[in-house]
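Missing here: one protein chain of the complex. Every other protein chain is in place.
We call the chains A, B and C, going by the order they appear; numbering starts again at 1 in every chain.
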Amino acid sequence: MNFGSDNQAGVSPRILQTLVEAASGIQSAYGNDEWSQRAEQMLGEAFGTPVKVFFVTTGTAANCLALSTIAQPWNAVVCHNMAHIAVDENSAPALFTGGASLLPMATDNGKISAEDLAAFVERTPHDAPHNMVISGLSISQVTENGLVYQPQEIAALATQAHALGLRVHMDGARLANAVAALQCHPGDITWRAGVDVLSLGASKNGALMAEAVVFFDQALAQNFSLRIKRSGQLVSKSRTIGAQFCAWLEGGHWMELARHANAMASKLSAALAATPSVRLSWPTQANEVFVLMPIALYEQLRAQGVRCTDWYASSVPAGTQLQAGEVVVRFVTSWSSTDEEITALMDLVHSRQRQAA
Amino acid sequence: MNFGSDNQAGVSPRILQTLVEAASGIQSAYGNDEWSQRAEQMLGEAFGTPVKVFFVTTGTAANCLALSTIAQPWNAVVCHNMAHIAVDENSAPALFTGGASLLPMATDNGKISAEDLAAFVERTPHDAPHNMVISGLSISQVTENGLVYQPQEIAALATQAHALGLRVHMDGARLANAVAALQCHPGDITWRAGVDVLSLGASKNGALMAEAVVFFDQALAQNFSLRIKRSGQLVSKSRTIGAQFCAWLEGGHWMELARHANAMASKLSAALAATPSVRLSWPTQANEVFVLMPIALYEQLRAQGVRCTDWYASSVPAGTQLQAGEVVVRFVTSWSSTDEEITALMDLVHSRQRQAA
Amino acid sequence: MNFGSDNQAGVSPRILQTLVEAASGIQSAYGNDEWSQRAEQMLGEAFGTPVKVFFVTTGTAANCLALSTIAQPWNAVVCHNMAHIAVDENSAPALFTGGASLLPMATDNGKISAEDLAAFVERTPHDAPHNMVISGLSISQVTENGLVYQPQEIAALATQAHALGLRVHMDGARLANAVAALQCHPGDITWRAGVDVLSLGASKNGALMAEAVVFFDQALAQNFSLRIKRSGQLVSKSRTIGAQFCAWLEGGHWMELARHANAMASKLSAALAATPSVRLSWPTQANEVFVLMPIALYEQLRAQGVRCTDWYASSVPAGTQLQAGEVVVRFVTSWSSTDEEITALMDLVHSRQRQAA
Partner (left out) sequence: MNFGSDNQAGVSPRILQTLVEAASGIQSAYGNDEWSQRAEQMLGEAFGTPVKVFFVTTGTAANCLALSTIAQPWNAVVCHNMAHIAVDENSAPALFTGGASLLPMATDNGKISAEDLAAFVERTPHDAPHNMVISGLSISQVTENGLVYQPQEIAALATQAHALGLRVHMDGARLANAVAALQCHPGDITWRAGVDVLSLGASKNGALMAEAVVFFDQALAQNFSLRIKRSGQLVSKSRTIGAQFCAWLEGGHWMELARHANAMASKLSAALAATPSVRLSWPTQANEVFVLMPIALYEQLRAQGVRCTDWYASSVPAGTQLQAGEVVVRFVTSWSSTDEEITALMDLVHSRQRQAA
């Protein structure tokens, strides 16, 4: 019963098979291999626009290298205060940007609206050179509390950002889940909505280790190969990553994987929400389910081998009050989650409920 | 006919099979997986001493993260002026160390001797805080001109370094080839000889993408998980690398791979050295062959699909004079090089010789 | 009528005279001059404990160099969200620390209490290596909203900080004003209260350009001369700064200067508070007066040559609501402020009041 994280799942057989195929034989190194070049082309086709793509090994590297193209050391990037770049990437943003700062902002629902952004920038001191100069906005799609931005929300936000002189980065560690949830074209929530540079993750959606920085504004990609090299992200057998992306995109495989993960989350969410003493923290829109439950239940689940994570108490919606003995718990589904896992989990939950009654 | 680089070769079937096995099923992320833990243990057994190991995705990351543990931003690290860290890793050493400097030194033969080091440190200005403070020595085993340090050479050098207050790093991107060449215990050219921290590469010796930082002095590993994370090197599906190292080490597979590569280089070296108008630049001790040849021959080989690399004119031994129209060329063999490739290459060489005659 | 900032004031004649004296003749450079050495000794006497002192040229350099001794690049330092280091030093903290982060927190009154700190650290994610590791606390004495910490407040806060494993830095750009306001021993609000390292500014209190980093925990000073040098803060004619500190401290001159500035602020504060349509934003405890006033009044004062500054709307106490057309204005007094200036300012205010009536 693995609901710990989609990055604990195994690798999709189709991706693994392609990786095995790519692993044999001679290929030029350092990004000049055929697989990487084909993957870049396929990404352009998938997004419906020419893109410049660089492959890296982790989401942290993808995010922070992308940020380095929109923030000089004296700049600041606005993001949500739950953002992965603000919370879970240690000091990597400062390292990769040479010292730029994040300005994390709180909002009611984990998303940033155009109005939120305008008000935040307005009230942030901006008397250069004393204050930092805000140069960018970074948003996560899916957000860190499992919500999905609508295309028009992103478009309004990016329009506002550009009007304020900011460039727009999207952390797309779970972009595939968002596309699947919205049943939209990938371009609708990225470049058509005003995203300048995207971190695109495949590792949480069936790949072994495959992350990309996708430039819709190709001018930002200037010198990027130097940034890649100096940060130790230029993999010699670069086919490793290119081949995974090829298989991930081929025939819409990424959407199959994401749709499955999302469907499993929906099912789990409905089952948990129907359970007395468990309540949803946030609506389930992609492949993450956030609930509030008694700590005793959480601990019993963990004791019986369920992988799930106690989450930040501060992550609940404004107005929601944790009751005594209540904790926030995150369940993540993946391409490999099964009905049987969900049934087994719910059996444990119901069994515990009966004991408690 | 691939003699371009050992990092262009494919992946050993045994390693690939283990990777496939590891790719399925649930595993904890971020280094807490079973494969990574087993690989660390196996490395300790291979080196004959307890080690603290961290897995990373590139040799540049391994080298520069290792350097960051022996050099504060105001420190300098002595290395050879052919060293990969000085020449081929762009500005990564400065990034990962927060600004430390390399002090590249020239020597007659691509190795640094204990006497070389003592003299170099002596003549380098050392009036702190104005001058940088030398804190480390980094050597490559195999060296960048294809030579192998003898255990006693390393021991004498490390003893000298320690006496001067320097810590010792070894760039072991081709350490397996050195061990195979010397037919020694891996400990003899590392910790027993005084190496404090080792960058150990498997990617050039049959793996897909597997690099490690191996701490013999475990005190240096303090805070290293934070360094790993902030530099974007903490891979979520960390089993990716751990599993490769397990297969690489299992049953001495790494030595089989390295011995084969070395043997192919010996054979190629002998054949080339016997060719009129071709002369060896350096003796062939591991899996790299450096020769001087007419540029016309080099270009014809390239035109006929031979992968090999024109090398720095400055890399020849002191006293060797390039003749007009002569270039330095590097041939690298790998675990997957074949007799047929060498024969085919030499046929081209001899055919060209006949034309030229 | 200069109430713009105490750093716009001229230089105390006694300090200037000493500087002139020091400027002639030969002195060793780079901190080895007699004046710097005497200043260090006098600072130890003033604080009543042996100290290690380094002189720098700006408050930003003093603060950020001090922070670099309590925060590694992967660490974070808690501070108030009004703190000078968080708001007014651009990205200098990241530069000098090699990438460490600030974690600015809001409080009701511009000070941080022991309870505030404990609660903030508790709710900040601390799952290393993913999250940053909090290693320090920085407070300003006087605070950025003009309040003065009581000795026991600092002691309780520092005790809490140390219990949490944090080191304590104090930004003492206006420390002299705090000492004068509290009529305490300088040691009572620094080392005796648990401060580990202090940025001590004289430039805002009568000096020309004189800032110091004062180490009460001398172990933190290790390698500090290297940090000074590499950040371009090792002044060749270091007597420049040492001599100013000597004169500043000599015979309690710093206290005379600070007491005068504080007294002028008290007087101005009382006069402004007695004015209809003007209200104090914060009590006046040192040499800064924060008021809310109609924007028309503010603009008229500025038009008539009064130097004062419109301040952040967000800087008012929790619960205070700005009325339409009301702005926050900061008046700063200095050692050179005069009764005449205050009278002239108040005449303008009253004149405007009459017009408005």
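Note that in this section a contact is a pair of C-beta atoms (placed from the backbone, for glycine too) under 8 Å apart; a residue touches a chain by one contact, two chains touch by 3 or more.
Everything numeric here is computed off the predicted structure, so don't read it as measured data.
**Q** May I ask which residue of C:Leu95, C:Ile112, C:Ala247 or C:Leu345 touches the chain that does not appear here?
**A** C:Leu95
**Q** Return the single residue from C:Thr57, C:Asn109 or C:Ser266 that touches the missing chain.
**A** C:Thr57
**Q** Counting contacts across the full complex, list the positions on subunit C that touch the omitted chain.
**A** Looking at subunit C, the ones touching the missing chain are residues 2, 4-5, 7-11, 16, 20, 23-29, 56-61, 64-65, 89-92, 95-96, 203-204, 208-209, 226, 229-237, 240, 307.
**Q** Identify the residues of subunit B touching the omitted chain, counting contacts across the whole complex.
**A** Residue positions of subunit B that touch the missing chain: 73-76, 87-91, 94-95, 99-101, 123, 125, 128-132, 312-314.
**Q** If the hidden chain were put back, which residues of subunit A would touch it?
**A** 30, 72-74, 98-99, 128-130, 133, 223, 225-230, 234
As a working rule, only the chains that are shown with their structure count from here on.
**Q** How many degrees of rotation bring the Cα atoms of subunit A onto the matching Cα atoms of subunit C, given to the nearest 5?
**A** Fitting subunit A to subunit C on C-alpha atoms yields 180 degrees.
**Q** Would you mind working out whether subunit B and subunit C touch using mostly the same residue numbers, over half shared, or mostly different ones?
**A** Shared-number fraction above one half, so same.
**Q** Look at all chain centres (mean of CA atoms) and spot the one farthest from the centre of subunit B.
**A** C
**Q** Report the inter-chain centroid distance for subunit A and subunit B in whole angstrom, where each centroid is the mean of the CA atoms.
**A** Spacing between the chain centres: roughly 35 Å.
**Q** How many angstrom between the C-alpha centroids of subunit C and subunit A?
**A** Each chain reduced to its C-alpha mean, subunit A and subunit C end up 41 Å apart.
**Q** Do you know which subunit B residues sit against two or more other chains?
**A** 226, 229-230, 234
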